[in-house]
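Below: the structure, in structure tokens.
Of the protein chains in this complex, all but one are displayed in their positions.
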Amino acid sequence: MPISARNVFKGKVTTIKEGLINAEVEIATSGGDKIVAMLTDASVKSLGLANGKEVVAVIKAPWVVLLAGTPEYRFSARNQLKGVVSEVVKGAVNSQVKVTLSGGSTITASITNEAVAELGLKNDVSVIALVKASHVLLGVPA
Amino acid sequence: MPISARNVFKGKVTTIKEGLINAEVEIATSGGDKIVAMLTDASVKSLGLANGKEVVAVIKAPWVVLLAGTPEYRFSARNQLKGVVSEVVKGAVNSQVKVTLSGGSTITASITNEAVAELGLKNDVSVIALVKASHVLLGVPA
Partner (left out) sequence: MPISARNVFKGKVTTIKEGLINAEVEIATSGGDKIVAMLTDASVKSLGLANGKEVVAVIKAPWVVLLAGTPEYRFSARNQLKGVVSEVVKGAVNSQVKVTLSGGSTITASITNEAVAELGLKNDVSVIALVKASHVLLGVPA
């Protein structure tokens, strides 16, 4: 898909919970993961979202936080995807880290080189990718 | 303005829709674009936002997603600004891409070099800049 975001997951809507101006939408990805997105109610309507509808969930690499080692804390992020580091590309101050999820799909995180060093990130290290629901975009076939 | 965010759009508030703790605020920019921001109700009150009020909308470059080519999907992002690439500055892993919008203003996106290559981004390529409402800050004259 011609989109700059590194992470695009195909799936189907499983739940929509509407508030006054925001809505929480859950999707089941074809890779077997659950992804939660927080949208405006206006977007839910304009995209015609409903249970069973095919969607893509889009997440930019700088919106992904990685956790490694034994978790000392439980986090509020609605999306917590378990996987294993499969590539680390270092830049001047930031690195791009690819994580292969259990279902086979990949999530890319952009994190600082400092964090790569502190977490000892390299191939085969187990991590959890955290993404806030408010950082997920949804798309529907045009 | 002495602010690190690359994107600052001047405009006026046209609509405020309040929820229990969040509020959706629409502004019309002087460049002729519409920008939607999701704020807390507390911010709407403390900034004294009301229809017609002069504001600036602030968006960091890493919060902008770019779409190129024929759109296969329609996206939930409330802000979808059409323009043409006017500059690409490549870094080690990330690039800064400037997009000139139809009204003449510019939006800057920070995206990976991988995405620049995949989307074939260079001067004069048409793109759509997507920004979630929850990623927009508003400011009022001090």
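Lettered A and B in written order, each chain numbered from 1.
Going forward, contacts are C-beta pairs under 8 Å (C-beta built on N, C-alpha and C of every residue); 3 or more make two chains touch, one makes a residue touch a chain.
Keep in mind that what you see is a predicted model, and the values were worked out from it rather than measured.
Mapped onto chain A, the footprint of the missing chain covers residues 17-20, 22-24, 36, 38, 62-63, 65-78, 91-94, 109-112, 114-116, 118-119, 130, 132-134.
By the touch definition given at the top, chain B reaches the unshown chain through residues 1-6, 19-22, 37-40, 42-44, 46-47, 56, 58, 60-62, 89-92, 94-96, 108, 110, 134-135, 137-142.
Just so we're on the same page, only the chains that are shown with their structure count from here on.
The geometric centre of chain A is 21 Å away from that of chain B, both derived from CA atoms.
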